[in-house]
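So that we are looking at the same thing, I have put the structure below in structure tokens.
A single protein chain has been removed from this complex, and every other one stays in its place.
Let's turn to subunit A:
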């Protein structure tokens, strides 16, 4: 229904745009062809005209993105008939299309803290079936290494992310793709897999080789099977969590050696397209860096007759230009990445750069150079955002200098960020190395709606959780979770898994506390820097957050990639996943320098016990005979030889 309305309104404003503002449109198309100086002027003229007709808010945009407008109308009828069971559908196959397809896009969002959030997404779609008997041998866009992994290990979905730094939700808002610090891997296997644990073990080792990461440290002690928090994101009919494995390595340090293999998976490599910007010396000089690979099956069309595999490679980075900059608040592609864009990847069917200008409708906050006539609106994370679009497949985007160097110059620092509706924090309370308490705070910033949140906590076995101390309080009242799934740990075998469904009252903080005891490990089980502490992975909050604007449940429409990751089933809410901070917990340590001493001393004590008891058990009391001196004994021997009685 939303699509219907959306399409309808889209048709409406084409008509309005054409009839009422024919002049403005004409002016703009001319201006875009002109040089930069003229282009800067154009938005001002548009906004001036728009201000006069304030009663028609839909029309005050300059020009809608071409693709969106065109596709909205033919989809109208289809969207009505479409049933809800097809979550992810792509372009209707009206024209014969190649079996694989590659899209790339970059979203840049100026954050209110003065930082810049840049998110790359590369999507490869391939209509093939890895699970059939005959091996897929011919690869075009899809990376062969991952294709082989999928078919060998019968993977249904694979999500892997490497993150350096922590996403500050309260300062930066929600990210397009959330990821916890360190490495995260979760995989749904096909239900034909019999030995899931063995396959998982092999898979992590293979992925560890592909991504040059320490994923081989994933074993049963940090793997859990969440029962509710991680549902398949692609099409799937299995929800049996026996085929799901989830693991995090919060200690994992992400660096260039992880980025290089990630870049090699792209069809164009780093030779062309958006990927030329991915220079590691700049990407890792940032406050937050997260790269991910998501593989899932998606529907090929709205009827979901055929499925195809989607590989999404995403890379998000937050640049801290404001504090590290030279005092001026301005940034450009060159400043951020030390490269400019010169072309699109020739293999890409679409290659776009989006700049979030929602907070800057009048251009009063920052100035965007060169300006673009293309605008796009997308509902993302419960908010309708407006983006300036640069289509890299159009030569005109690069202008006369044959290179695109986007520049934003800040004018003012005012403006309020929309507070994220869901936010989580976590910390360890208590002192000493014996016991402690994990506090997880969940903020519901919605003024009047309450919503349920699934909390997932995976705690290593050496923190022994006492589940009887679990308390959930919100607004100083006990808030009983409606669902608890708890799997206690086994020493050196598996971690604790705690999953809870908690209803968060509106405008409140819900606090989950649980006490734990720290275990003493064997000296070989400590990390090389034991006094640094042990990491406990982020807890995961998954929730359907009530949306302010109607969400777009119709997925037949071509949408920007960043807004189409989590499938959306209903209009009134959208899916959000929030990761809390990882914890750093100190454990008591033995003295590593003295295993020999300890073994010797303890054995001595046992020997003292054994010796004294043995002594008493085997000997009996006798009267002490005074022992003769040596001289006397020798004299006795001589006397004996002489036949004389001894002394």
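The rule is simple: a contact is a pair of C-beta atoms (placed from the backbone, for glycine too) under 8 Å apart; a residue touches a chain by one contact, two chains touch by 3 or more; residues count from 1.
FYI, contacts and distances are computed from a predicted model.
**Student:** Under which of the names "Pleckstrin homology domain-containing family J member 1", "RCC1 domain containing 1", "Phosphatidylinositol glycan anchor biosynthesis, class U" or "AP complex subunit beta" is the non-displayed chain listed in UniProt?
**Tutor:** Hidden chain identified via UniProt as "Phosphatidylinositol glycan anchor biosynthesis, class U".
**Student:** With the full complex in mind, choose from A:137, A:194 or A:434 the residue touching the hidden chain.
**Tutor:** Touches the omitted chain: A:434.
**Student:** What does the interface between subunit A and the hidden chain look like in terms of residue numbers?
**Tutor:** That gives, for subunit A, the contact residues 431-434, 461, 464-468, 484, 486-492, 496, 517, 519-524, 588-591, 594-595, 598-599, 601-602, 605-606, 608-610, 612-613, 615-617, 619-626.
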